[in-house]
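Each remark here refers to the structure printed beneath this line.
Removed: one protein chain of the complex. Kept in place: all other protein chains.
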């Protein structure tokens, strides 16, 4: 993080990171990145989505990251590049850096069981509980109200925001970030039916979260009944994502808010599930699949498939069906018209035939 | 709040508040409001939804708030008015009042950073954390387990129920109520793709919650990547409402449970979203729009539009399409019949033609 940066310096940083950029306009100093709408003096903005072209004309930013040929209002310096979204990411990291956490060290007001192992450079707040035999890696930040249950293991450089709960025997890799209120490793809906009653099956499996996973607020990831629930390395969850017991999710997936996945599903690598998507249990979603908002996956999905709808079908087909559905009442009227017309024609022919025979 | 109230006094209160009411029956004393089903001696109930007419006949309430012409069982006093639902609201406020919170003052067992500013008459529980440079207004009640992060600002007369988390730099107006477990200002899904990897974009924007907002339990409202996520004054959320980064919601909206709104959406004033509605990102929903349960908004919505369905279409059209859909297999059979009949007719004509020619 730096306090201010000349645009020429920003271009250098971008070039070094592999994003060729050049300055078109005055070499101003910028100290923050902001939206086109909110930016003011000394701030740089960007245009990536052409939908916001109008906001560019009205911006009070002193500089903007834009594509090579883009028009820029007079008096605004342009940093021209091929991928403004990637470049603004670099600009934000350079000018703002990542969140700086409070410094608690190892608070005496944290409840840490003597049998727990705490790594080097802990940053563990008052009001945290670390239970028996838990293992916390190096450089972990754990905010107030978090509970790490017995025999849970957390890797190095992890961050648990306030009120995160990690159940017993769960395991988090390195550089895992979990936002406030999320719960890892609670019991799933594991019951054996006995008449109308539900007999609880002890949930003796675990939850394993891979390296570099980031999980939004108020998510809930079941432990497995037996074996493991898994979230692969590099996967990112939005808020309130719910994962059932025994489900295995591959690396580098992106699940948006309110996604629900039932138990014992297998999700491949780099799968994208948009908001409120549901996935039924005991099925397989192939690598690279991409599923539109509110879709319901009820069968196996091929790698790289693009799906939409509930039940989900291929995207193009779903769009055609949804469009057709909106016009369905009209088509029903046309079928009724056809029936009537066919009847009229039949009567006419019979009449003609009768006339000819008479 | 009063301990008991004669029905004639209740009528006076209602008249004063602008809801003309008159007593029809004995002038009894009532000490509580209850449902028709649960009410007992000394309790008043109401009938607003005609669906519950049967419960009125069986009620043991000694009085009921009803419309002018409504029949009331013998022995039950009627308070007659134009709007029983508004009047029962006044009766509940008068007889029961609003929730009274425990009195903690400024607990010594709260963790309050020396740089935080706490307003007059604090009611801050043990187990609360207020981080550096946070500002808390006057008369705020903050329950155990809440975390107010650094540089967050909370207005006057706010209530945070247990385990609410307010991330750094978030801002709440006056008279804001947030129910247990909700999270304000966590990072959204802000990543730049690099091959199959997701590079985190520091989320340096904020979340701004307007005056008189009430938020249900276990909601999650992202901070903006840049700029602001906003919830307008007077807006009310049910439980587990999820709002994406940079979305701006107008005043006096009502969002029911499990609503999910993606990032960078703009929602107007007094918009109603029923349960489990989803709204895609980067679109605009006009003032006064009303969207039915489970609908999926995938495009801009006109002011005052009434929508339903996924994707959402105008309500009337959606109802017709949904009805048509349930009968679709019948219509497909009728199309098959038509094809067969047309073929028979065609053969008959060709036969006739052949017969004539022979």
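Order of writing sets the chain letters: A and B. Residues in each chain are counted from 1.
Note that in this section a residue touches a chain if its C-beta (ideal position, glycine included) is under 8 Å from a C-beta of that chain, and two chains touch if they have at least 3 such contacts.
This is a predicted model, so every value here is computed, not measured.
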Among B:38, B:196 or B:316, which one touches the chain that has been omitted from the display?
B:38
Full-complex contact with the absent chain, from A:186, A:272 or A:290:
A:186
Pick out the residues on chain B that sit against the missing chain.
32-35, 37-38, 45, 49, 51, 85-86, 88-89, 92-93, 96-99, 102, 109, 125-127, 143-145, 161-163, 179-181, 214, 216-218, 234, 236, 238-240, 251-252, 254, 256-258, 269-270, 275-276, 293-294, 310, 322, 325-326, 328-329, 331-332, 335, 338-339, 342, 345-346, 349, 353, 356
Contact with the hidden chain only, please: which chain A residues?
111, 127, 129, 131-132, 145, 147, 150, 163, 165, 167-168, 181, 183, 186-189, 191-192, 194, 196-205, 218-220, 222, 224-228, 240, 242, 244, 246, 258, 260, 262, 276, 278, 280, 282, 294, 296, 298, 310-311, 313, 317, 320-321, 324-325, 328, 331, 334-335, 338, 341-342, 345, 348-349, 352, 356
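Assume only the chains that are shown with their structure count from here on.
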For chain A versus chain B, what separation do you get between their C-alpha means, in angstrom?
24
